[in-house]
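This is the structure, below, for whatever I ask next.
The block that comes next holds chain A.
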Amino acid sequence: MTAVLFLVVVALARIAIVFSFCFGLVVVFTWAERKGAAYIQDRRGPNRADILGFRAWGMFHPLADALKFLFKEDFIPDNAQRLFYQLAPMFAVAPVLMSIAVVPFGPDVTIFGRRVALQIADLNVGILYIFAVTGMTVYGVVLAGWGSGSKYPLLGGLRSSAQMLSYEVSMGLSLVGIFMVFESLRLSRIVAGQGELLFGFLPKWGVVVQPLGFILFITAQYAEANRTPFDLPEGESELVAGYHSEYASFKFSMFMMGEYLHMVIGAVVVATLFFGGWQVPFLADTGFVLPGGASVPLPEILVIALRTGSIFLKSLFFTWLYVWVRWTIPRFRYDQVMRLGWKVLLPLSLVNIFATGLVLLLLGK
Partner candidate 1 sequence: MPNLTIDGLAVGVPEGTTILAAAKQVGIHIPHYCYHTHLSIAGNCRMCLVEVEKFPKLQTACSTVVTEGMVVRTDTEKVRKAVTGVLEFLLIHHPIDCPICDQAGECGLQDYYMVYGLHRSRYALEDKVHKKKVQDIGGQIVLDAERCILCSRCVRFLDEVTGTRELNFFQRGDHSEISIFPGRPLDNNYTGNLADICPVGALTSKDFRFKCRVWLLKGVESICTGCARGCNIAAHFKGDILYRYKPRVNDAVNRAWMCDFGRLEYKKANDARLLAPFVREGGREKSASWGAIVPQVALELSRAVEREGADAVAVIASPQSSNEELYLVRRIAADRLGTKNLAFTHRTPGDGFSDDLLVLADKNPNSRGAKLLGIPDGEAFDALIGKIAAGRIRALLLFGNVLGAFTEGETAGLLSKVPFIAQVGTNTGPVSKAAHAVLPSASFAERGGTFTNHAGRVQRFHAGFPPRGKAKNVIELLCDLANGLGADWTFTGERSVFRALSETETPFRGMTYESVGAFGQEAAR
Partner candidate 2 sequence: MAIGIKKVARPRKMSFPEALYLVEIVKGLGVTMRHILGNIVRQEGIKTIEYPEVRRVMPPRFRGRHRLMKRQNGAPRCVACFCCPTACPAKCITIVAGESPDPAVEKYPVRFDIDMLRCVFCGLCVEACPVDAIRMDTGWFTPPDDTREKLIFTIETLLEK
């Protein structure tokens, strides 16, 4: 009985922690995007919203935004197809949140004598699950575009879904190399595999063994998240705000949140697959073991803290990279986006698979 209760409590606690981590990051992310953009462009950025005169460098702006979204009129346009129109924002948020379930945030730990995985669900098809679930976000875009009953959302939705589907292909193929190297789809196994060392000193991170795969994956992911330089679904002069032109109030904020969640989860996945997940280089369960043979023993609790801290920092960096890239690189034209997706990324990811296979064959594995 206590065992069942314990499992339930642990499951709920894990879900709560991971969700609050994601939403917290989204809030910070929206602020970082605006402030970062401002500083990159030699502006001051948000700095007005205050609580009792305390401005906190504009950190209260996301709060003010949220409040404003909540109190705006929640309307449905006359021409909209009500069911689709209402479903679309849910499809934008829910699948993204679901996909975080399989990401490991640390090694297994022992609590009250029981082993607990720092992961909501350790599925054996982990990465495929992520693809399957995040692939559903395209429904949000399609439904919003179709359900709004307006031409700009329809055009924006079409464009956006075409782009997302195109890049979905090369994104999936670019990861095949990773599976081949780590011989598993289970994320905990992939992360554990990245704890090994190559040639005795080089951490066997995904980015080291699959550099091309990493570049292809991160590019495809930016396109998948509709971020600059692939932010084609929006275009004021062509199709207004794209598929969410007709949305306001909290429904619009759900699209907004979905987009940012997408990026947060994207960052976590990149960190997990290519940057060792919770692994810290040369940190074993007992403490640091340096390549020369020297070792620094550490208590277990510190090791766990270092490891969860490491994935947190890595995720933070990759979310920031989204912002950084956005304000650095100009956007592509739509035909350029499609050409890059189909004629560059797709062949390259196929080449990557063959090359990886060849190397593995030659190494005799």
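Following the convention adopted for this analysis, a residue touches a chain if its C-beta (ideal position, glycine included) is under 8 Å from a C-beta of that chain, and two chains touch if they have at least 3 such contacts; residues count from 1.
A quick word on the picks: all candidates are chains of the complex that A comes from, given by their letters.
Because the structure is a prediction, the values reported are computed rather than measured.
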item: Of the listed candidates 1 or 2, the one touching chain A in this complex; value: 2
item: Candidate 2 partner contacts - residues on chain A that touch it in the complex; value: 36, 39-44, 215, 324-325, 327-329
